[in-house]
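Taken from a larger complex, these chains appear in their original positions, while the remainder are omitted.
We just call them A, B, C and D in the order they show up, numbering each chain from 1.
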Amino acid sequence: MRLTLPEQELMSSGHKGCQGCGGVMAMRYALKALGEDTIVVIPACCWTVLEGEFPYTSLRVPLLHTAFETAASASSGVRAALRVKGKDDVNVMAWAGDGGTFDIGMQALSGAVERNEDFIYVCYDNEGYMNTGIQRSSSTPYGAWTTTTPVDAFEKAHKKNMVDIMVSHDIPYAATASIAYPEDLIRKLNKAKSIEGAKFIHILAPCPSGWRCASNQTVKLARLAVETNVFPLYEVEHGKYTINRKPRKKPAKEYLSLQGRFRHISDEVAAEIQEQIDAGWEKLLKKEKDSME
Amino acid sequence: MDDEIKYKNVKELPPMTVSTGLMLVNKTGSWRSLRPIIDEDKCISCMICWKYCPEACIDIVDDKPVINLDYCKGCAICAEECPKEAIEMLEEGK
Amino acid sequence: MGNHAAAYGAKLAKAEVVAAYPITPQTQTVEKISEMVASGEMQAEFIKVESEHSAMAACIGASAAGARAFTATSSQGLALMHELLHWAGGARLPIVMTNVNRAMAPGWNIWSEQTDSLAQRDTGWMQIYCESNQEVLDTIIQSFKVSEKVLLPTMICLDGFSLSHTYEIVDVPDQQLIDSYLPSFDPEYKLDVDNPQTFGAMNSPDWYYEMRYQIHRAMVEAKSLIIEANKEFDEIFGRSYGLVENYRCEDAETIIIASGTIASTAKDVIDTMIRNGTSVGLLRIRSFRPFPEEEIREIAGKAKNVGVIDRNISFGHEGVFFTETKASLYDLPEHPKAFGFIAGLGGRDVTPEDIEDMIRITASGDADEVTWYKLKDAGVVVTK
Amino acid sequence: MKEIRFHGRGGQGAVSASNILAHAAFLEGRYVQAFLLIGAERRGAPVLAFTRIDDKPIRNRSQIYFPDYVLVLDAELANFVDVASGIKPTGTIFVNSDRDGESFSFNHKAQTVAMDVTSIALKHGLGTSTSPIVNTSVLGAFARISGEVCLDALLQAIEETAPAKPQENVRAAKEAYEEAEKWMTKSNIKT
């Protein structure tokens, strides 16, 4: 028997995540990577609720719950406190959903990255406000149903490209990761740990409840997202793009058809989505190429 | 940190909302309507089930996966991901 | 200037993390601290956040991680922090902040008014209103002491311009004496990898109510701690303030209640009027949260007429001090007549003559319940 | 006033059930209230929902502690949750189960009725065998057993408010009603 992940469990069983929650898996892996000397900061999101209930917690590391829009700013304060106390060997990990990152926490994040705060900001992305019952966020992909983008007015905006935005902020390190590829995810968090300054990790974390799929599909969907180029795995070090996986591309339909949130889409919309994915992938390849020059 | 905490009244409370116990007190096995059963014969101990379990409730005992049913919510990811189809999901109570 | 007094206060208190954002008329505090941190005169991490909201969030993070945290703001900035003021209070974090009282927009107005801070009175912050720059400096030091004992944040308020931008003599105490007065911050509960705990998780109806009670109780207990902290401070530095200041109220028939710089100016007026035979005293409210109910009852309860000067307005009702004063005098067997004055909003100057006038109106025992003092209304007296 | 409590799991439709029942009673000209005890429950976790039915306006907005009826959508829950909590001695506990009512010994005073409506729901294509949507079937059976709402009102309520598959739900409810009828005859119970 050979384990491909560290054995230590810093996230305990007993949490209140839905059956098959991808966001839970993401945290499990992240803590395996970062280890005990890690302080976690969590703004409002599913993790707020699933994490525990007073006087119980499911993390074996210190955790500060904080207001929805403050993951990055509260983390800055934690880092400052550690610095003033001379505790330089502790990781500070901000852990927020896509809503808390792309939307309401955007400014705090932008500010913290501009200050190049020494922290790891992880966005576990389930492509919507799931804790409040599946509303759109600016991470919700084109075509998706949510309760605020009903089928007759499904989401029309494209997913905001947070990694690019972070790269435009001159962030030392940004990467995407997926719960289907925990070894890659852990490698990236380890790399983030080794780099001084701000780090941004964007993890796709499927949500059976919000994506309207069976609870056993989480890993499969996350894998398909990579294999269809819906969510490519790549990292950006000081502006240099590296695509970690260039899969033999599967059609997007394989991914979309497993999810209730895309059930309503017509063939035309599906074709549009496929086009967008292809264009996005080309763009990414080009970025990789351009940034290598 | 693993024990149950019973505050009887306000005087016993800490001054703020600070959690000092683990959610292990919350036996999420009750959520389950499907129960995973590992077929030891098929199992090759690859530990992929362990790797992907969102409940972190698959223990490694003697290099083999053992599901802690106190916490298993029955999501069936382990069954789905097992390369050997060594895990079957049975209806609870059946 | 008051803004520098605040900066020196933070420095003497050895604030470890400062996260703040500039705003008129607080800016010089941020500037002075930048300078002192840059020169190494002050050993602190100064986080140059992108907004007041992030300033308070960073203070929350820092305080939760066990650092002494300080910030300073005013009006719009304070308002922008509002959600996080509730947070800091609810999390029991002993952050200390100065707020320079300034009117709220729109129209934009950068001058003195206390509505900004009084609108934060339900957030679980202690609130102290100062009348001099010395008091600002001293109060910062005292407040860290009290805050860290009761685990609640303190907001120290100073009137815009009339304190913040006024140069006057301030004794900057010796660092060693301060150190002997104010121990370093070493909280029992904090983010600590050696003793992992989770802060602020879901708190169901099972215990939330009790948690809220504890906040309240801690603030009520802070009353005696504020008095104690003042006494101890007095012993070392020869200055003391208290929850309220009783300025010549003994046997006064008329008592005027005020805070901040209006109270300061009023003292001159009281002296003159007493000299001229009027029976009058001033009750200066220093601590508004915790609310000095007993003190007000004791001091003002005996008067015949009480006038309350509010440099604020709770629209659709009346001045905040007036409401709370009346409520605290309510259950006295016999209580004074009470009159409210709205004055000085948006930096309108309140002169000694104005104060004398309001005292006379109060002393007459015959006036409208609330007067918008000196409203430009073609001489018509205006009531709510 | 009649007070009804529903036990289910997140995703099983207990909350809709409480609403549909209220709606049915409303259609019969009664005053109603339906609400839930939310604990931000997740898919799979136990949830509670409530309905009040009365002949005059309902002003009491506190929770229900002493229900007249308890409806358990998933018998497995009874292993973990005290479903009989507070039930009036004159009350009825309805459990969706293929076991016998008597085999559940929740409370000595209240009667326990068990019926398997899962099979009915599945027959009408409501949910899957691993997660059947039984709420309307439970209501159908409840309507007959309790007599608190008449079938027509219930079916109309389902049609108007079911989140999906109205016709299937109507049919399932109707069948469950009829099954309950049979069951009552068999058990010799009158209402």
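Just so it is clear, a residue touches a chain if its C-beta (ideal position, glycine included) is under 8 Å from a C-beta of that chain, and two chains touch if they have at least 3 such contacts.
The model shown is predicted, which means the values in this text are computed figures rather than measured ones.
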Composition of the entire complex, counting every copy that the file contains: A x2, B x2, C x2, D x2
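One rule holds for everything that comes next: only the chains that are shown with their structure count from here on.
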Of A-C and A-D, whichever chain pair has more C-beta contact pairs: A-C
Whole-Å gap between the CA centroids of chain A and chain C: 43
Separation of chain A from chain D, taking each centre as the mean of its C-alpha atoms, in whole Å: 40
Touching two or more other chains - residues of chain B: 1, 7, 14, 17-20, 27-28, 31, 73-74
Contacts with two or more other chains, residues of chain C listed in rising order: 196-204, 207
Chain D-touching residues of chain B, taken from the complex the two chains share: 27-28, 30-34, 73-74, 89, 91-93
Chain B residues touching chain C - in the complex, by the definition given at the top: 1, 7, 9-10, 13-20
Interfacial residue positions of chain B with respect to chain A in the complex: 1, 5, 7, 14, 17-28, 31, 45-47, 50-52, 54-57, 60, 63, 68, 70-71, 73-77, 79-81
